[in-house]
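Take a look at this one; I'll ask things after.
For this view, one protein chain was removed and the others were kept in their places.
Now for subunit A:
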Amino acid sequence: MSTYTPATSGADARRAVLSTSGRSREQTPQSVLFMILLWLSLLIGFVTLAVLLIDTFADGLTRLDGRLFTGYPSSRAEEAGARPAILGSLWVIGTTAVLAVPLGVAAAVHLEEFADRKRWWNRLIEINISNLSAVPAIIYGMLALGTLALVGVQQKNIVIGGAIALAMLILPVIIISTREAVRAVPRELRDGSLAVGATPLQTTWRITLPAAMPGIATGTILGLSRALGEAAPLLLLGGLVFLRFDPNGLLSQFTTMPIQIFSWTAQPQAEFHTLAAGASMLLMGLVLLMNGAAIYIRNRYQKRW
């Protein structure tokens, strides 16, 4: 038997290499114990996810009904619904996408395609983005608060304010994933385009970006799903309000699903907890769907050049 198997894919190759060294040494008590510990550590995450899903499902199933979609918040749990929160989430996330996606992609294209790495300001931008990605979400709420005060808006709980906070929150996510996607497009594609007379910008727009599309889409969807589930920055903007009307524009007051869930969880009565579980199922359904779509796009469309 050959002692070396050409490395095709990570773990398989490692197994092939290591299996030639015989079974016995893999089965010392220590190494069996080690493997059990590894399984356990993986299991803790999976079991928690399963329990969380099952528990929320069992609690909330009775209230995942029509009233949740059509009802307005109420002090009586049996009448309450999350209609303004659902619409508010759609408004805020839609606006967030309009703000964050073009800016994020543009910034990534600049850094990856046009920026001169030797210039200090481009290095500053890079370090800065990696720092921004670790800033706690709640800080972005304060920044949005400051921005609104600077513009002179008195009402802080407005759709555009929430969207600004969330857009700044997910900007680093979009920039980092777009850069990775653009970097993965091979040099030859760009050279070919330039050779037939396209300008650098035309090359970026018609060749590089389309080729990087699956990666950009994945990053964007993941970022938006994070924004959809985020409550902390919106709390600072006074998102915890009792709304009995639908949000209808960028300057409209709003509340979102995560905040509605937070408010119901904080109530002492068990009926509201059921309601919170029902709304959680809806929110998780949406978020997991977006995550699933992102993972699917990545696995299905991402080319290996």
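By our rule, contacts are C-beta pairs under 8 Å (C-beta built on N, C-alpha and C of every residue); 3 or more make two chains touch, one makes a residue touch a chain; residues count from 1.
By our rule, contacts and distances are computed from a predicted model.
Undergrad: Identify the UniProt protein name of the omitted chain, choosing among "Phosphate transport system permease protein", "NADH-quinone oxidoreductase subunit H", "Putrescine-binding periplasmic protein" or "NADPH--hemoprotein reductase".
TA: According to UniProt, the chain not displayed is called "Phosphate transport system permease protein".
Undergrad: For the chain that's not shown, point to the residue among A:70, A:131 or A:155 touching it.
TA: The missing chain is touched by A:131.
Undergrad: I need the residue numbers on subunit A that touch the omitted chain, in ascending order.
TA: Output for subunit A: 4, 7, 9-15, 17-18, 20-21, 25-26, 28, 30-31, 34-35, 37-42, 44-46, 48-49, 51-52, 55-56, 59, 102-104, 106-107, 109-111, 114-115, 121-122, 124-125, 127-132, 134-143, 145-147, 168, 171-172, 175, 192-193, 195-203, 206, 222, 225-226, 228-232, 235-236, 238, 240, 258-259, 261-262, 265-266, 273, 276-277, 280, 283-284, 287-288, 290-292, 295.
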